[in-house]
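Of the protein chains in this complex, one is absent; all others appear in place.
For chain A:
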């Protein structure tokens, strides 16, 4: 019955579901920190990304051309014939067009550039991944999301759909919408990517996380974006 209901919910138009950003589940002080760009430490990374962008990228791109880009990633990458996420896209640009070694995943320069590019889409709705070539990865993401894993034998569904809004230790379980990445997490005392967040959830159930940059994360991100389509981007968000 629960399965059936879940399927029915999936079939409804996105707006008919009661979806809430993790922002809504936060303490008022943390919300205030995100709302005010002067207090939001994520803006330090955005400012660094802006400097890097103006130094390394404006030969081929403008700030205006980056608006809306983050809202439609992961996207299909012709060169590799595979889906690619925004950080991967930026790395590929550095490697293919600037012809220098790309920055490592989760390195400060890549997080700063990604935060800056994603910030250009703040307030824009996440678009549904509609390129038919993305369909297999999207389905892989859906399967990963429903799969039980780790010593605790829990799936993402069990926490983020079945128990969203309830508490796990000190935290409220959010609905897992990827609206704010890269974001400043108080626990990290720094900015991190969606992949870092997903790794946290995977080790949380005592499973081996995929390596940074793994196709599985891109697949999960595609599915999460499909699920969050229409919700507004918040980069750089703040989370507990």
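We adopt the following convention: contacts are C-beta pairs under 8 Å (C-beta built on N, C-alpha and C of every residue); 3 or more make two chains touch, one makes a residue touch a chain; residues count from 1.
Criterion: contacts and distances are computed from a predicted model.
J.: Which of "Sn-glycerol-3-phosphate ABC transporter ATP-binding protein UgpC", "Sulfur compound chelating protein SoxZ", "FtsX-like permease family protein" or "Fe-S cluster protein" is the UniProt protein name of the chain not shown?
T.: "Sulfur compound chelating protein SoxZ"
J.: Going by the contact rule already stated, which one of A:68, A:125, A:150 or A:190 would touch the omitted chain in the full complex?
T.: If we include the chain that is not displayed, A:190 is the one touching it.
J.: In the whole complex, not just what's shown, which of A:48, A:85, A:161 or A:226 touches the removed chain?
T.: Going through A:48, A:85, A:161 or A:226 one by one, A:48 is the residue touching the chain not shown.
J.: In the whole complex, what residues of chain A lie against the chain that is missing from view?
T.: Chain A touches the missing chain through residues 37-39, 41, 43-44, 47-48, 186, 189-190.
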